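Removed: one protein chain of the complex. Kept in place: all other protein chains.
Chains here go by letter, A and B, matching the order in which they are written, and residues are numbered from 1 within each.
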Amino acid sequence: MERIPILKMGECLLVSIQVDMHDRLALQLQDDLTARIAETAARGVLIDISSLEMVDSFIGRMLGNIAAMSRVLDAQTVVVGMRPAVAITLVELGMSLPGVRTALNVERGMELLAASTAAPGGDVAYGVAVD
Amino acid sequence: MVLLSTDQLPLERDEHIVIVRQTVRQRAVELGFSLVDQTKLVTAASELARNTIQHGGGGTARIETVNDGLRRGLRLTFEDRGPGIADIALAMKDGYTTAGGLGLGLSGAKRLSNEFAITSAIGEGTRVTITRWKL
Partner (left out) sequence: MADTRTTQLSKLIHDRERDILTEWIALQAASGASRRDLISESDLRQQSAEFLASLRHALSDGERFDPNSRVWAPIRDLLSHLSESRARHGFSPSETAMFVFSLKQPLFAALQATIADRDLLAHETWTMTTVLDELGLYTTELHQKSREGVILKQQQEMLELSTPVVTLWNGVLALPLIGTLDSARTQVVMENLLQRIVESGASIAILDITGVPTVDTLVAQHLLKTVAAARLMGADCIISGIRPQIAQTIVHLGVDLNTVTTKATLADAFAIALRRVGLGIVKQAAGPAAPAGMP
């Protein structure tokens, strides 16, 4: 079965979801990411969903799970690039992904991760980088 | 109500949900729905299709382009011959789930649509129909 590729960049893992995922693929990503974080002792995970035209409750839950699991492994997760139509729909659906940090794009996401991973075990203000 | 096109798709496996999403997207684009409306249709379809497989034990999705004489719309019907829902009001509550999900499928699909109808009885399966009109 195809898998979504996970790239390593320094202390961070990068995932770019470019396909319309079926449920099994999403679960596979969850498993793969958790394993890679543990393997590499990554401090940050960046998930780029700018290609996703839809996020339903299953994918939303997957993102939430990944954020939670990575936190347990002492890594921060940032989801970037959600499209406006997707954000509006997700909120209407009833999900706001409270446990998931977000940023507008990959660049901002990396800044966010850099700020948070600079202080080991530090707690970065939710959603906004503290200067 | 005039029927302009029909797509009938099976819902037995995981991959079928993706096909339903793609077909709904295609028909929505053809009808000229805005991007947000397209996304709402596809997302609602995804939720209901998943319900059909996970709770209904499999079934079918029917995607119909309709015309009520004055406007066009997309009507989606999800049908299964599964166990049926005992308490529909309860099932429609946000957060209520019997399969470890989030419990947003039915209520969410309703919020994302202009019209929502559900028929279900124990031992007789479930049918959910949602419609969105192109204004």
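Keep this in mind: a contact is a pair of C-beta atoms (placed from the backbone, for glycine too) under 8 Å apart; a residue touches a chain by one contact, two chains touch by 3 or more.
As the structure is a prediction and not an experimental result, all values here were calculated from the model.
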For this session: Could you tell which one of A:Leu14, A:Leu46, A:Leu97 or A:Leu113 touches the chain left off the display?
Result: A:Leu97
Problem set entry | Residue among B:Leu9, B:Val36 or B:Ile88 that touches the chain left out of view | B:Val36
For this session: Provide the residue numbers of chain A that touch the chain removed from this figure.
Result: 80, 82, 84, 87-88, 90-92, 96-98, 102-105, 108-109, 127-128, 131
Exercise. What chain B residues would touch the chain not displayed?
Worked result: 1-3, 36, 67, 69-71, 135
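In this section, only the chains that are shown with their structure count from here on.
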For this session: Report the inter-chain centroid distance for chain A and chain B in whole angstrom, where each centroid is the mean of the CA atoms.
Result: 28
Problem set entry | chain A to chain B touching residues, read off their complex | 20-24, 53-58, 60-61, 84-86, 88-90, 92-95
Exercise. For chain B, which residues are in contact with chain A within the complex?
Worked result: 14-15, 17-18, 21-22, 25, 35-36, 38-40, 42-43, 46-47, 50, 94, 101-102, 104-105, 107-108, 111-112
